[in-house]
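Pasting a structure here, questions to come.
Only one protein chain is missing; all other protein chains are in place.
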Amino acid sequence: MSSIRPIKHARHFVYNVLQNNQYDSFFSRYIDYFLIFLIITNVIAVIAESVDVWYYPNQIYFDVFEDFSLIVFSIEYLLRIWSVIEERPSKPSWGQRWEWAKSPSAIIDLLAILPSILNFFVVIDLRFLRILRLFRLLKLTRYFASMRILLTVLSKERGSFQAVIFILFIMIVLASSGIYVVENHAQPEQFESIPKAMWWAVVTLTTVGYGDVIPITTAGKILGAVITILGVGLAALPAGILASGLANELAQRREEMEQNFRELLLDEDVDLVQNQARVEAIRCELGLAKEAAQDILLQVIREQRLEKRERAVEKKKNFCPHCGESLH
Amino acid sequence: MSSIRPIKHARHFVYNVLQNNQYDSFFSRYIDYFLIFLIITNVIAVIAESVDVWYYPNQIYFDVFEDFSLIVFSIEYLLRIWSVIEERPSKPSWGQRWEWAKSPSAIIDLLAILPSILNFFVVIDLRFLRILRLFRLLKLTRYFASMRILLTVLSKERGSFQAVIFILFIMIVLASSGIYVVENHAQPEQFESIPKAMWWAVVTLTTVGYGDVIPITTAGKILGAVITILGVGLAALPAGILASGLANELAQRREEMEQNFRELLLDEDVDLVQNQARVEAIRCELGLAKEAAQDILLQVIREQRLEKRERAVEKKKNFCPHCGESLH
Amino acid sequence: MSSIRPIKHARHFVYNVLQNNQYDSFFSRYIDYFLIFLIITNVIAVIAESVDVWYYPNQIYFDVFEDFSLIVFSIEYLLRIWSVIEERPSKPSWGQRWEWAKSPSAIIDLLAILPSILNFFVVIDLRFLRILRLFRLLKLTRYFASMRILLTVLSKERGSFQAVIFILFIMIVLASSGIYVVENHAQPEQFESIPKAMWWAVVTLTTVGYGDVIPITTAGKILGAVITILGVGLAALPAGILASGLANELAQRREEMEQNFRELLLDEDVDLVQNQARVEAIRCELGLAKEAAQDILLQVIREQRLEKRERAVEKKKNFCPHCGESLH
Partner (left out) sequence: MSSIRPIKHARHFVYNVLQNNQYDSFFSRYIDYFLIFLIITNVIAVIAESVDVWYYPNQIYFDVFEDFSLIVFSIEYLLRIWSVIEERPSKPSWGQRWEWAKSPSAIIDLLAILPSILNFFVVIDLRFLRILRLFRLLKLTRYFASMRILLTVLSKERGSFQAVIFILFIMIVLASSGIYVVENHAQPEQFESIPKAMWWAVVTLTTVGYGDVIPITTAGKILGAVITILGVGLAALPAGILASGLANELAQRREEMEQNFRELLLDEDVDLVQNQARVEAIRCELGLAKEAAQDILLQVIREQRLEKRERAVEKKKNFCPHCGESLH
C-alpha cells in the first residue's frame, strides 16, 4: 500500500494537469501553452518540409524535431489514458480507459502519433506520411471553447445540412447531365461523359468558375446561366444555416443563463454581483463570454427591480378585503 | 364476397407498407431501404452509361438492370394507385385515385417510368432518354423529413424569392444593356448584342467569373466594377432568405411544440417524461429532432416549476398589514 | 355644371381603375394585366432590337410597336396626372398633381416616355436611346407587393448598408494601393497605377475572379491571399444584412398583425374567423400572405383560450374573501 499511494497521488496530479478543465494552476496552464506551441510548430514543419530548398539542407533538424514531437505526443497519450480513471474513481479502470479511447478527442490524439509509429515497421510513402502528420492540427480543437460551440451547432443543424447536401447532390447530377447532352457534340473533349461534366458543374455551382471548361453553344450558355442562377443560392446556403444556427445557439445559451440567474436571485437573497464565483461557474458551463454574462446579470437585476416597482404601483390602489383599510 | 375479402386484406397490407407513414414494421422498412437503394443505383447507372469505356463492354448488364428497375418502379406505381383508396375507405375509390395521381409525389413517380415506357413505342434519342431517367432521383424526396421542411420554407418565402428573382432579372437586363453600349465597339465579337452580353452579366452577377468575356475599355471596367459590387449582394440573397426562413420555421415549430406540451401538462397531470409515446407523436407531426423535443419538454417543465415558486413567494407576503389576516 | 358632372364621373372612374389600390373590378384588373404585358414586351423588344439579324428585316414592326407603346404610356401618364386629384378631392388640384409628379413612381413613369419624346426634337444616339427605354422595366415595381417590402427594408437598414459600403470602399482603396506597391515592378503593364489596380481589387474582393489580372510575385500572392480572406466576408455582407432585415421586417409585421387581432378580439366579441373582410383589410395593409394571416389568427385564438383555461384552473383554488365560501 505504501507504494500505491504515491502512484495514486501522481496519477491524480497528472489527471488534474492534463484532463481536468476545472483545475487551473500555473503549471497546467504552461503545459497547455507548450502543447499548443508544439502542435503549431509541427504543422509549420510539415509545410516547410515540402519546400526542397528548406528541407534538404536542414534534414537532420527536421528529423530530430519530428522524433522529439513524436515522443512528447506519445507520452501525452499514455499519460492521458493512464490518468483518465481519476475522473470517476469508483468505476472499473479498464472499462473507463476503453471508454475514453473511443472518444473523438482520444481518436484524434491516436491518429496524431500512429502513422509515425507505424513508419518504424512499414515503409510509408514520405509525402503521404506528411499529410497524416497534419492530423496533429486537429488536436487544437481541445483548447478552443468557440470550436466546441460550432461543433454543437453543426450536430444540431445536421438535419438541415443533410437536406442541403442532398439538394446540392441532385443539382450537380442534373446540371452535369444537362450540360453533357447539349455540349457533348460541340466539345467532345471537355464534356466527354457525365462524370467529366461534373467538374464543370461543381466549379460553376460553387461560383469558383476557373474558366477551364466553359459552355460554348448557345443552348449550353442558356442552360449554364439558369443553373448558375439557381445554384448560387444553394452553394451559399450551408453558411447561412450555420450562421443562423450559431446565433440561435448563443441566444439559447444566453436565455438559459438568464433563467439560471433568475432562479438564483429568487432562491436566496444572494448578491450575485458580489458572488462572482457562482456567476463564473454558470458562465463556464455555457461557454459564453465574460462580458455577455455581466450584461445579462445586470439586465436580470434591472428587470426584477422594474417588476417590483410595477407591482408596488399596482398595490397602492389595493385595500384589504377584510378590514376595508388601505394596505399602506 | 369470399373473394373480395383477401383482396381487401392484401390492399390494406400494401397500403400500410407503401403509403402509411404511421405504420412501421420490419418488412415496410426493408421495402423502403430497397427502393432507396434502387433509386441511387439507377442514378449511378445513368451516369456510368455516359462513359463509353464503361458502357460498351457491359451494355447487356446495363440494359438488364434498366429493364429490372423499370418493372419494379412500374409495379410500385400500380400498387400505390391501387392501394391508396385505403386512406379514406369511405370515399369513392376512383375519385381518390385521381386525386392521388395529381399529387406532386405521384407525378414524380409517373415521370420516373413514363419515358422508358414511351421508348417502346416511339424512338427517343438515347442521350435525352438518359436525362429523363434522372427524374427517378426526385423519388428520394419522399424519404427525407428535412427535405419537406425545406420545401415548406420555399413555399412560405415564395414572396421574397419572387422579389429577389425579379430584381435579379432587372439587374441582368440593365447590366447587359449597359455593357453592350460601352463595350460593343471595342469587342464587337463578344458584345455583339444584348442577349450575347447577358452571358457576361449572369457570369459576373453570380460571381462565377469564368474570364472568357471581360470588359476591356476603361468605361466598361468602371461599369463592370459598379455592377459587380451591387450584384454580389443580390446573388447571395436567396441563400440568406432561405437560411433565415429555415431558422424561422424551425423556431416556430419548436414554439408550437412548447405550447402543445404546456397544454398537455395543464390538462391532465400526465407525466410527459414517462409518457414518451405522446411526446413522440407531437414530435413526428412537427418533423423535429428527438433531442430538440426532449430539450423543449424539460424546459417547459422547468419553467412551470419556476412560475409555481414565484407565485408561492408572492403569496407568502400576501397578509394584510393592518389586521394581519391572509388576503385570501 | 351639366358639362362638369360627366367629366368628374369619368375622372373618378379613371382614378379608381389606374390609381386606387382598394378598388378592384374586372376592368381595372385587365388594364393592369395589359400594362404589365406591354412593359415586358417592350423590354423584350429592346433586347431583340440589339440583334442585327432580328432587327433589320423587321425594322418596320419594331418601330410601329415602339410608337404604339409610347402612345399608350403617354396616355397612361396623362390620365394618372389628371385623375390623381380624386384622392383627396378637398385639396387644391394643381398642388396635388405637382405633389404626385414628384413621387418616385411618377418620375419612373415620366422617364419611361421622356427619352422617346425628346427623340422627336433632338437626335439621340440610337444605342443609348434603347438603354433609356429600359427604364420602362422599373414601372413593374408598382405591381409587386413583395418589392415594396424589400424597398422598406432597404430604407430601414440604410445605416448598415452605408457602413458596409464605406468599409468596402476602404478595403478597395487599401487593397489596390497595396498590390500596386508590390506588383508594380513585376507587372508594370497590369498594375501601372492605383486606379488600374482597383480593377483587380474589385474583381477579387467580390470573388468574381476573372483571372485576367493576377499577382505573380510571392509578396503579391501573400497580400492577395490575405485581402481575399478578409474581403470574402465583406462582399457577402450586404446580402446577409438584407436577408436578416427582411426576416426582421416580416416578423415585425406578423407581430403587429397579432396585436391587431388581439385588440379586435378583446373589443367586441366579433368572430374574426367568420368576419374575413376585417382580417383581409389588416392583412392587405401589412402586405403579408393570406396563409400567414390565417395561421396568426388561429394562434391568437388558441393562446387566448389557453390563457382563459389557465385562469380558470387558478380560480378553482380561490375562495371569496367576504363570505369565505369557495368561488365555485
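A few comments on the model shown:
Note that the chains take the letters A, B and C in the order they are written out, and that residue 1 is the start of every chain.
The definition used in the following text is that a residue touches a chain if its C-beta (ideal position, glycine included) is under 8 Å from a C-beta of that chain, and two chains touch if they have at least 3 such contacts.
Remember, it's a predicted structure, so these values are computed and weren't measured experimentally.
Looking at A:25, A:50 or A:155, the residue that reaches the missing chain in the full complex is A:50.
Within the full complex, the residue among C:46, C:241 or C:300 touching the omitted chain is C:241. The residue from A:14, A:38, A:111 or A:137 that touches the chain not shown here is A:137.
Interface residues of subunit B with the unshown chain, by the touch rule above, are 207-211, 236, 240, 243. Remark: the residues of subunit C touching the chain excluded from display are 156, 159-160, 162-164, 166-167, 170, 173-174, 177-178, 180-181, 184, 192-195, 204, 207-211, 214, 221, 224-225, 228-229, 231-237, 239-241, 243-245, 248, 259, 262-263, 266, 320-323, 325, 327-328.
Interface residues of subunit A with the unshown chain, by the touch rule above, are 43, 46-47, 50-52, 127-128, 130-131, 134, 137-138, 140, 144-147, 149-150, 168, 198-199, 202-203, 206-212, 235-240, 242-244, 246-247, 250-251, 289, 291-292, 302-303, 306, 309-310, 313, 318-319, 321.
Here, only the chains that are shown with their structure count from here on.
Judged by shared residue numbers over all numbers used at their interface, subunit B and subunit C contact each other through mostly different positions, with under half in common. One inter-chain figure worth recording: subunit B and subunit C are separated by 28 Å, centre to centre, where each centre is the mean of the chain's CA atoms. Note on chain placement: the centre of subunit A and the centre of subunit C lie 40 Å apart, centres being C-alpha means. Among the residues of subunit A, those in touch with two or more other chains are 207-211, 236, 240, 243, 321-322.
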